[in-house]
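For this view, one protein chain was removed and the others were kept in their places.
And now, chain A:
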Amino acid sequence: QSPEAARLSAEDISPSSNGPRDDDPDDPDDLFAEATEEVSLDSPERQPILSDGPSPAITPVTISPRVDVFDRSPDLVKHRLSSCDGMNAYMVYKVMTKTSLSIFSRDEVCVKRRFSDFLGLHSKLASKYMHMGYIVPPAPEKSIVGMTKVKVGKEDLSSVEFVEKRRSALERYLLRTVKHPALLKDPDVLQFLESSELPRAVSTQALSGAGILRMVNKAADAVNKMTIKMNESDAWFEEKQQQFENLDVQLRKLHASVESLVYHRKELSVNTASFAKSAAMLGNSEDHTALSRALSQLAEVEEKIDQLHQDQSYADFYLISELLGDYVRLITAVKGVFDQRMKAWAKWQDAQVMLQRKREAEAKLQYASKPDKLQQATDEIREWEGKVQQGERDFEQISKNIRREVGRFEKDRVKDFRVVIMKYLESLVHTQQQLIKYWEAFLPEAKAIA
């Protein structure tokens, strides 16, 4: 049973609170929990475009029960704390999980997590599973700026837009993680989703996406430094690696393309709003009553169209741009496991070399007649024979895992893209239907001008 796409709703309080400092080591106690109120960030008009199913609740108490009980779905709800001096304020996210799977202790649980907690989870999973060839979903990005650094306005950490982008990124991260059959059962994952207290992740620097990237790069460096070139007996790995190299390049190009689209769509919204204002002023100054009225209506239509542009821009971004961004990051993880396999191969080869040396050493000792050292040498040979066998087993295991992981990745890729295309088309259809309504309402106004 694969977990299904989940809901992510966001809540915020007190507009006067400071921006979040996610990696603050001096963690104040949750003294203000009772003092907080929750206000929804979701606007009803956006639901038809972003949600696929029951709409997110405003407070945890009123979340509507999910229809399909066999799927587990984490919901992320953002909740903000602020301390009195504002300096230690940070963002806390509510993670709500609804499930029927028996590995969970309850079928509905809600926990509070900080951004660094997510990074901590990822770091644990990466260290446990990456060397086995599992594609561990990459940690959410610290910076929300697009990879091609196309910015519309400064990155404001406390802004609604930033918070929503991060919330969405965190939700997608969790969804990918629980989609993985092995990770879903991992005790760290279960603890993350269920336990009310989580040990504070330390040294977030090392846990950030950049930190993991460094870990991945170390493996890549090790591969480059290998003196013995790997004799790839299996063409599949070579072909796949090449494919992923190409895909990486293509996805980055696509991501840049769509960021351009998002940028221009926002520009269009701004220009439309500006035009609407100028049309309104024209209508106000116009003497002829019916023309004045029509011009005012024109201004209203343009304002509504501006809102449509904004909504469509969200769809452009959250559906397509973030999908592509996620996949660019995923490809890095995929390339990482291939490097891990090479590392495993190198380890196996090194063990064989060492075994050979030990055998040679033992042979020498045969003639030297030093019985203690001979015994030690024989023991070492046995030790290294074991390591060689282990090395071979590990290499075969990781190769097997990677094949399976890549197969799963490719299936998920097609599924993910299909889902996005359909959601995007739904948003496009909705926009056009709204436009039809607006134009049909305006036409009689234009015709009424005497």
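We take it that a residue touches a chain if its C-beta (ideal position, glycine included) is under 8 Å from a C-beta of that chain, and two chains touch if they have at least 3 such contacts; residues count from 1.
The definition used in the following text is that contacts and distances are computed from a predicted model.
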The complex's invisible chain, by UniProt name, from "Sorting nexin-5", "Cleavage and polyadenylation specificity factor subunit 2", "Acyl-coenzyme A oxidase" or "Small ribosomal subunit protein mS26": "Sorting nexin-5"
Listed residues A:E194, A:E303, A:D350 or A:E426, member touching the removed chain: A:E426
Touch criterion as defined above, residue of A:V160, A:V353 or A:I436 at the omitted chain: A:I436
Residue of A:V111, A:L183 or A:A294 in touch with the missing chain, whole complex considered: A:A294
Sole contact to the chain not displayed, among A:R172, A:R265, A:K304 or A:K358: A:R265
Touch list for chain A against the chain that is not drawn: 239, 243, 246-247, 250, 253-254, 257-258, 260-261, 264-265, 267-268, 271-272, 274-275, 277-279, 281-282, 285-288, 290-291, 294, 298, 407, 410-411, 413-414, 417-418, 421-422, 424-426, 428-429, 432-433, 435-436, 439-440, 442-443, 446-447, 449-450
